[in-house]
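Working notes for the structure below.
Only a part of the assembly is drawn; its chains keep their places, and the rest are absent.
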Amino acid sequence: MEEYVIENEPYYIPVGSEVEIFTAAYRNHLPINLKGPTGCGKTRFMEYMAYKLKRPLITVACHEDLTATDLVGRFLIKGDSVEWNDGPLTKAVKSGAICYLDEVVEARKDTIVVIHPLTDNRRIIPIDKLGVILKASSEFMLAISYNPGYQSAVKDLKQSTRQRFVSIEFDYPPTEIEKQIVAHESGIDDRMAGSLVEIGHRIRNFKHHGLEEGVSTRLLIYAGKLIHEGIEPKEACRIAMARPITDNPDLQKSIDEIIAAILE
Amino acid sequence: MEEYVIENEPYYIPVGSEVEIFTAAYRNHLPINLKGPTGCGKTRFMEYMAYKLKRPLITVACHEDLTATDLVGRFLIKGDSVEWNDGPLTKAVKSGAICYLDEVVEARKDTIVVIHPLTDNRRIIPIDKLGVILKASSEFMLAISYNPGYQSAVKDLKQSTRQRFVSIEFDYPPTEIEKQIVAHESGIDDRMAGSLVEIGHRIRNFKHHGLEEGVSTRLLIYAGKLIHEGIEPKEACRIAMARPITDNPDLQKSIDEIIAAILE
Amino acid sequence: MEEYVIENEPYYIPVGSEVEIFTAAYRNHLPINLKGPTGCGKTRFMEYMAYKLKRPLITVACHEDLTATDLVGRFLIKGDSVEWNDGPLTKAVKSGAICYLDEVVEARKDTIVVIHPLTDNRRIIPIDKLGVILKASSEFMLAISYNPGYQSAVKDLKQSTRQRFVSIEFDYPPTEIEKQIVAHESGIDDRMAGSLVEIGHRIRNFKHHGLEEGVSTRLLIYAGKLIHEGIEPKEACRIAMARPITDNPDLQKSIDEIIAAILE
Amino acid sequence: MEEYVIENEPYYIPVGSEVEIFTAAYRNHLPINLKGPTGCGKTRFMEYMAYKLKRPLITVACHEDLTATDLVGRFLIKGDSVEWNDGPLTKAVKSGAICYLDEVVEARKDTIVVIHPLTDNRRIIPIDKLGVILKASSEFMLAISYNPGYQSAVKDLKQSTRQRFVSIEFDYPPTEIEKQIVAHESGIDDRMAGSLVEIGHRIRNFKHHGLEEGVSTRLLIYAGKLIHEGIEPKEACRIAMARPITDNPDLQKSIDEIIAAILE
C-alpha cells in the first residue's frame, strides 16, 4: 500500500469550510461527492485530505467501460497458476484507504452494486468471484466526483445513488488564491501569474457565449510553465489556453484578442 | 448463512398495517413488492420483518448489468479446481431466507426466468449450469422493490411479472415518526430534528416545481450527523440536503432560502 | 423426468372446446399457440392437458436473453470433466414430453432455428454443439404462448413462424367459473369470491381508460388468500389488485372506489 | 450424409417451368434464389428437386444470430479432446449436397464471406479456423430463399449479393393444384378441400386491407387435419387460419364471416 501513501504535504489553500466538512464526514462514515468543473482542484483537495487524515489515497479515473470487476478484482495468470488480485476498491476497503472514483457517472451501471452496500450502515463489499462479503475497515472512506456541466439525461447519477452522498461544490479558486497557485506551480513571477489569472477570468465569462467549459487552473499553470521555459507569453497562452478548450475559430479569435489585450 | 441473520432488533416504527400484510403474505407464500421513493425506509422495513420472522435477509442491489447468473450462481476457481458457488438467490432458496431484490426493474431481463417459477405454485428455481431444478424451502420468501417515479416505457415491470406480486406502497414517514427517527439515528435533540423534518417537508413540496425526487429521510439523518459533529446547521443542510438532490442552481437557491428561513 | 410429471389432476374447468382441439392437435403433431392475457389460466390449462395426455410438461419462461443454447443444452463442468447436459427442449424431444415456451416472442431470434424444424414434417432438432440431429419422439409436442396485448413492431412473431402453429385464444373465465376458481384456490366463501370477481370485471372495463391490462384471476386469488388470512377485505383488494396493476394515482383512486363500493 | 438423403419422392405438382430452370441452373453451377411468401411450397420444391437430382439436401433456417461459424463449422469437445466438426454448409460443399439457406437475409452479415466465393467461378469456401480453403464438389449447389414481403431497408440482400443468384418467384399454387395438395396432405375429401381453398383465396384478398401476409397452403392443410380428426369445420378454420395470421379483432371478425359464409 505504500505506493498510495502521500508522503509530502500537497500544496493546497482552503477556500471555505471544505476541510472541516470532509473531516466530519470521514468521522461519521458518510461517503462524499465532490461536484465541480474539470481542473479546479478536486484531485488536489483529495490528496491534501488524504495527507491530513493520514490515509492512503486510491484514485480511479472512471470511464464508459469500467465495470464492477475492474473495481473489485479479478484472477490473474501468474506463471503456471491463477491468483486472485484485489481491484483498487477492494484494496481500499481492506487497508482503510480513501477510494476516490473520479467522474463516477461515466462508469458502467454494475458498479453501483459494489458502491451501494458500502455507503449505508452495512459498509460491505460483495466479491462475487470469490464468493465472499468483506466488511470495510473502519478507516475506509468512499469519495466520488462528478462534473454537473456534463450530465445528460442518459448519463446521470440516479437519485437512489445521489442521496447516499454528502455533496461539496467546488469552483475555480478566488483570484488571489489562484494567483498564488499559478506562481507556485509554474515558477513564473507574481505579476505574470496575475495576468494569466486575469485572462482565465475573462475566458470563463465566455461560457455564456458558447464555450463548453471555462479554462482550468491546470491550463493556467501549463501556460506559466511554457513562459518560464522561454516561449513568448502570447504564443504560450494561445497554445495552452485558447487551442485546448475550443475548436471554434470565432471563439479562438475572441480569446486571442483577450490574451493580446492583457499581455500587450 | 449467519452473516445474513439480523441479530439486534432494527429501529422501525410501523406506519400502517404493513407488518400484518407482510406476515400474511409470508404465511401464504405470496411474493411481495415494495413501491416507494428512495431512502424512505423500505430497506429498514425489510430488516425489521426479517428480524421479526426470524429469517436471514439477503439483499441484492439490482443494476443494468445484473444477470440471472449473478443471482443463481457460477463456477469459481479455487486453487487448482473449479467449484460451484451459489448466488444470493440460490442461497436464499436453499436456506429459507428472505431474498430482497432492490430496484428489480433495473436488472437484465434474463432474471425473470428465475423469478417467475419462484412466484407461482411451483416455487422452483432452475439452475441451468448445474442442470438441476431446486424446490424452494418452505420458509423462503421473495421480495422486490421499485420506485414508480423512475419507470419509463423502456424500463418497467411487465404485467406478467407485476401481477405475480402483492404490492405495498411506501412513502416518507409521518412528521412525528420521522422526527423520532432523525433524532434517534443522528444524536441531535428533538427540536433540531423537528427543524430538519420541517425542511424536508418543504423541499418535498418542490417536487411539483422541477425537483426529480424529494429529500429522503436518510439525508435528514446525514444533516443531523454533521450538525452533531459541530458543522454549522445551515451549512450542514446545504451539504447534506440541497446539493445531493439537485444540480439546478435555481432550485438550490430556493432550497437554501428554506433552510435559512427555518434555521435562522 | 419424473420431476416434470404432473401427479395430481390440476383444478381446471373447461370453457369451450379447447380440450378437444388440443387433443386433436396433439394426435396430428400440430404445434399449438395459446394467445391471451397474463394470469388467465393458460399455464393451468397446459398442466391439465399434460395430466390428461399423460405426458411430462417442461415449461420455459422466455426472456430477452434466452438463446437457442439455453433450450438445446450445453457442456457443464462436473468435477474434472466436462459433460453434455440436455436443455429443456432437448429433454422434451427425447422423452416425448410437452414443451411449453411461455411468452416465446421474448426469446432471442436464434431460437427459431430449433423451433422451425420441430414444427414441420421433419420434427427434428439440430444440436450444433454435439454435431447431431435428433428426431423427436412421437409423443413430443411443442406449445407456445404469447400475449397479443404486448406485441410491438420490434417484438412480434414473424409470419413464417406464426403460420406453423394452430392458435387457441384464451380470455378470463366466465363469471361463474371464475367464482368457483377463486373460492377453491383461496379458501374464502362463495359470496366473497363473487364480490372479488365482480371487482375484477369492473377493473377490466378500465382497460379502455388507460389501464395496460386487466386484473388477472391470479390476483383475485391473492386477494382471497389475504382475506382468508384475516386482512381487512378492502385493504386486501388494494394490496393485491389495485397496486400491482398500475402506478397511476388516478387509476388507483378509481379502482379503490370500485372496491369500496362493492365491499362496503 | 444418409440422414440428408430424401428416399421417397416428395408430393409436388409443378406449376410452371421451375423444374427445368432449376435443372439448368444446377448444370451450370448457377446459385439459385427462391422468392415468395411463407408456406407456399418453396421447401417442398427443394425436397422434390433434391430427390430428382439425387443429391442430399441440407436445410438451414437462418436467423438474426446465425454466424459464418454456424455454417462453416467449429471445434467440439469430445471426451478429453477437441475435434473439428463441419457445419452444414461445409458438409454440403464436401459431399456435393444441395445447401438450402432458408430466409438467408436474416443471417448475420459475416455469412456473406462464405457465400460470395461459393457463388462465382472460384466455388471455394474459406475455413478460417482450420486455415484451409475448400474447393466445392462439382455436384454442390447453393440455394437461398427469401420473402420479399418482409424486407426493410435494414434487412435486405445487398445488390452485390443479389446479383449472384438466379431468382425464381413462387406464389400460392393455382386453385386446382392447391385443392389436390390440401386433400392429399390432410385426408379430407375433395369438396371440403375445395371449400378450404376458397376460404384461403378470400383471405388472401384481405392482404390489401391490412393483413400482413395471406394464409399459407400449410395452414389450409392444418385446418383439413383438424376437420379430419373430427373438429367442427368452422371452429377448425378459426383455430388454424384466422387466429394464426392476425391478432387484429376486426380482421379476425371479417375472416370468421368468410369462413361462416362458405362453410354454412
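Letters A, B, C and D mark the chains as written, and numbering starts fresh at 1 in each.
We take it that a residue touches a chain if its C-beta (ideal position, glycine included) is under 8 Å from a C-beta of that chain, and two chains touch if they have at least 3 such contacts.
Predicted model only: the values in this text are computed from it and were never measured.
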Inset, instruction - Assuming 4 chains are placed, give the number of copies in the entire complex as this structure defines it. - result: 6
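Simple rule for what comes next: only the chains that are shown with their structure count from here on.
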Inset, instruction - Give the label of the chain whose average Cα location is farthest from that of chain A. - result: D
Inset, instruction - Note whether the interface between chain A and chain B is symmetric in residue numbering, meaning over half of all numbers used appear on both sides, and answer same or different. - result: different
Legend entry - Separation of chain B from chain C, taking each centre as the mean of its C-alpha atoms, in whole Å: 30
Inset, instruction - Can you check how far apart chain A and chain D are, centre to centre, with Cα atoms defining each centre and the answer in Å? - result: 60
Inset, instruction - For chain B, write out the residues touching at least two other chains, lowest number first. - result: none
Legend entry - Complete list of chain pairs which touch one another: A-B, B-C, C-D
Inset, instruction - Quick one: which bits of chain B touch chain C in the complex? Just the residue numbers, please. - result: 17, 20-21, 24-25, 27-28, 30, 33, 35, 67-68, 75, 81-82, 108-113, 116-117, 120, 126, 128-131, 133, 148, 151, 158-160, 162-169
Legend entry - Interfacial residue positions of chain B with respect to chain A in the complex: 3, 38-39, 43, 59-66, 70, 74, 76-77, 85, 87, 102-103, 106, 147, 150, 212-213, 215-216, 218-219, 222, 225-226, 229-232, 235, 239-240, 243-245, 247
